[in-house]
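Let me begin by handing over the structure; questions about it come next.
In this view, the complex is presented without one of its protein chains, the others remaining in place.
Take a look at chain A:
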Amino acid sequence: MAKNISEKRLKIIAYFLSTIFLLIIIFPLFYIVSLSLQDDSEIYSYPPRLIPREGTSISIVMDYSKLENQSEDELKDTLLKDSTLAMYSTIYELNRETISEVKFYGTMDGKTVFYSRAHGLMLRLQLQFGTYTKARVSSKVLLANGKYLESAEALGYSFDINGLDRVYDTMELGKNSYSGQMGEYLKTTYNTEGDFKGTIAAYNSILLLENYKYYYLTPVYMYKNIPSIQKYSFFAFMFNTVITLVFAIVCEVVICSITAYPLSKLLSKKTSDKVLLYFLVTLMIPFVCIMIPQLILVKSWGMYNNYGGMLITWLYPYPFYIYLFKGFFDRIPNAYFDAARMDGSGELNTFLKICIPMSKPIITLIALQTFVGAWGDFFWYFLVANKPELWTLNVAIYTISKTSQVRQNMMMGLSVVTILPVLIITAVFSKQIKTSIMSSGIKG
């Protein structure tokens, strides 16, 4: 009876603690997502926020009936100027609020003639890396050198003198706390031409999800003269990472297995032990000790700043994997190989047709271990390639995080975009991953 109680108590505690551990493990992930959905005002708020606020959508309505006499082109130009002023100033002046979306309606005689809409992050991107890079927001700067035309092209707008079918909620017009101050600064600070009618504020969480679209576009804005990033954005870094991962896995599996095979099946024990030692001794050499000589070597081979230099490091067979392969091959009975040899099979053929098909568990394990090692690898790539088109995800994230204009929410947004594919892969293959590690035989 007493036994049962103590076992039961342990079980309850085990469930309880495991749940706590689970929550602790999930917390960083949760916080990454949460930060990526917060805007600048929220990340710089105290106390720190765990749950992001809803996104605010601000619609600005301005009337141009008094400009009836202007030609269509003149009117369009005025509207483009005013919409640029209104949209950027909203982001700039209301920087304490979570403005996720700004809409601009230009009306004339009760019809909507102009409409433009931008996501808050798009406007911020424009201010940080786009049309208005590092510019101060003022009416002079916003309208200088026809920049407002460039900006309007980037944000998108529609204009029709005969009226658009865009309608705003007239009932809500001006019924929010922003209207007063916005009418004031638009008139006095930014000198807009139209008559300010008021604003409409709406709240919507879906707008926050749209953040990711602009996080995805961030590298495109940051690295304007790199074609691959222009075209594929973050997937350019992903592509480099995948290349290194595939190469690493193929090299480690192929070289370690063909090295382990003769050690296990072809050489005498004495020779085999000596050769194995030749490999195992190199485990004692820390990467940092050979980092610079290897860099000098790679440079002398003309492999600096190209894939060759990044990948060459994986040609070195990791001795521990050779050891694991050898241990696995040792357990395959020799009879299989002898039978194949009797049938006149060459050694390479025997290795490929007999040994490899029987070694699926160990191959999966080595592939996984290499994946995890290579996935976190940073320093060598950081040293050997300094061109953005060669960056792996880790190098890209590190370097981007060092850029002064990039804020935490943007970094976390990029991170979410980065880890999402891996999380999905892990979730899909979790069963295989677990079985392969747990049945690996490295039980000590």
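Assume a contact is a pair of C-beta atoms (placed from the backbone, for glycine too) under 8 Å apart; a residue touches a chain by one contact, two chains touch by 3 or more; residues count from 1.
The rule is short, and it goes like this: contacts and distances are computed from a predicted model.
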Task: Identity of the absent chain, which is to be given by its UniProt protein name, from "Asp23/Gls24 family envelope stress response protein", "DRTGG domain-containing protein", "ABC transporter, permease protein" or "Iron-containing redox enzyme family protein" - done: "ABC transporter, permease protein"
- [ ] Among A:P219, A:P317 or A:P388, single out the residue that touches the unshown chain.
- [x] A:P317
- [ ] Please pick, from A:Y92, A:Y261 or A:F328, the residue that touches the omitted chain in the full complex.
- [x] A:Y261
- [ ] List the residues of chain A that touch the chain left out of this view.
- [x] 2-3, 6-7, 9-11, 13-15, 17-18, 21-22, 24-29, 31-32, 35, 43-48, 255-256, 258-259, 261-263, 266-267, 275, 278-279, 282-294, 296-297, 312-313, 315-317, 322, 347, 351, 369, 372, 375-376, 378-379, 393-394, 397-398, 401, 408, 411-412, 415, 418-419, 422-423, 426-427, 430-431, 433-434, 437-440, 442-444
